[in-house]
Structures are given as structure tokens and as C-alpha cells.
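Below is one structure. I have some questions about it.
Missing here: one protein chain of the complex. Every other protein chain is in place.
Take a look at chain A:
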Amino acid sequence: MNAMQFILVILVSLVCGMASVMDERQFHRPIVACTLVGLVLGDLQTGIILGGNLELIALGWMNVGAAMAPDAALASTISSIIVIVGHQSIGEGIAIAVPLAAAGQVLTIFVRTIAVFFQHQADHFAAQANFRGIEWCHIGALFLQGLRVAIPTGAVAAIAGTSIVNQWLNAIPPVITHGLQVSGGFIVVVGYAMVINMMKARSLMPFFFIGFTLATFVTGINLVGLGILGACAAVVYVQLNPDFHDSIKAPAAVTSAGTEDDDVLG
């Protein structure tokens, strides 16, 4: 890795770290983050493949309410470097990514606690109607989240590919690495389970089983085909659902009650 690549890796991980807390532009998702690290390190192909593999595992990792997802950003940046610079297999990359996601989660909890300090600073600025001050509190906390990923990634980038690291990685017994690869095949179900639980729609579970059964027994059907079937099922379900028929008259009543804004606000 040359100096230019090192700087670019730091920049990419800074962006990923910030994206991880914001959950906005999705730069922290493995499929994007690994691709970018791959691009910067001159091995786009490996980055994309590792990103695709990690994305499947992270499919259901999401921030819902106060609960925090395992950190995909740190997992993606460091495992990409280990795989590309340290010449490790994709399977090993996946195995390394998971403990990193846990470490990243601990780090973000730490930064989100520090951010409470910025919150109180913002209170002071608000009392003085200091717009700039509040904006800087916001940006400061955001930047810390970027550093949270950039610093550990930089540290790994500095030592990755050295013989000590490679020796250490190669010293892992095969029963462990193969076992990790085996778990890589079914670890994705944790993400699926997270999505299903979040939906909180027990009554809609038949659709889950329909999807499962079709995918299992209809050979040759791909995700696009299944997506179309699912979308059709969704439309038909809503069209036929009596819940939505009984309340067709409701909007009329609502508009007449809601014409006077001030009453509503009262």
C-alpha cells in the first residue's frame, strides 16, 4: 500500500464512519464500503465480492428505536484491507468482519455517550441564539463518529500485509477457518430474523411461508421473479382486505372535521 492509497483508505473510512451513525446515504453498508476500499486499493473485484457476502450477513442490521445495529462500517473497511492487502480468502474476511462489527458497536456506543456533552453545549448556544454554535456541535459529534472508524482502520492499514500479521492469520487452525466458512452459510438468518421481528406482523407470516416454499420448490426462479410475486401478493392482499373496505367512508368524515386548523391545534 502506498502513501496515496493509505490516505484514500483513511478518507473512505471517515466517510463510512459518519454514514454509519447517520444511516443516510448508506456508505457504511458493506456492499458500498467494501467496494470503495477495493477501488482505492486497486482490487475492485475482490472488494465487490466481499461486499456482497458481507451485505447478505448484514441484511437485517438496522437501528430501530434506541437499539443499535452491529457496526457494518468498521467491519467492512478493515476486513476489506485484510482480504486485499493481507491476501486472505473471502471466508476469512467474513470471519474477521463479525468480531469487528461487535467492536465497532462498542466504539459507537462510546461516541454516542460523548455526544451528550455536545448536546449540553448546544443548549448553551441555543440560549444565546447562536446558530453557528449549534451547527458546530452537530458537526463535531459527526466528525468523532468518522474518526471512530478512520483511526482503527488506519492502524490496520499500516500493519496489514506485514509478515507478522500474515503469519498470525495463517496460524489459525483449519478446523476453525473451515468451521467459520460453514457458519458463513447460515449466519445470514440472524439478519432475516431481525427484519421479520421488526415487522411485528404475525398475521402476515403466511406470506413468509409462501415465499419460502416457492423459493424452495420452484427451480430456476430468481430474486426478481420472487420480488414480482411478492409485490403482486401485497397488492392483492390489500385489495381484498376487509379492514380497508369498512373504512372507505372514513376520509369524508375526516376532512369535514379537519377544516379548521386552529381548532385542531387548540
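The working rule: a contact is a pair of C-beta atoms (placed from the backbone, for glycine too) under 8 Å apart; a residue touches a chain by one contact, two chains touch by 3 or more; residues count from 1.
Heads up, the rule we're going with is that contacts and distances are computed from a predicted model.
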Legend entry - Per UniProt record, name of the chain withheld from view ["PTS mannose transporter subunit IID", "Nickel import system ATP-binding protein NikD", "YdbS-like PH domain-containing protein" or "Molybdopterin-dependent oxidoreductase"]: "PTS mannose transporter subunit IID"
Inset, instruction - Just the residue numbers, please: which parts of chain A touch the chain that's not shown? - result: 18, 21-26, 29, 31-32, 35, 44-45, 48-49, 51-53, 55-57, 59-62, 64-66, 69-70, 95, 98-99, 101-102, 105, 112-116, 118-119, 122-123, 125-129, 131, 134-135, 137-142, 145, 175-176, 178-201, 204-205, 207-217, 222-224, 226-227, 229-231, 233-235, 237-238, 241, 244, 247-248, 250-251, 254, 258, 261-262, 264-266
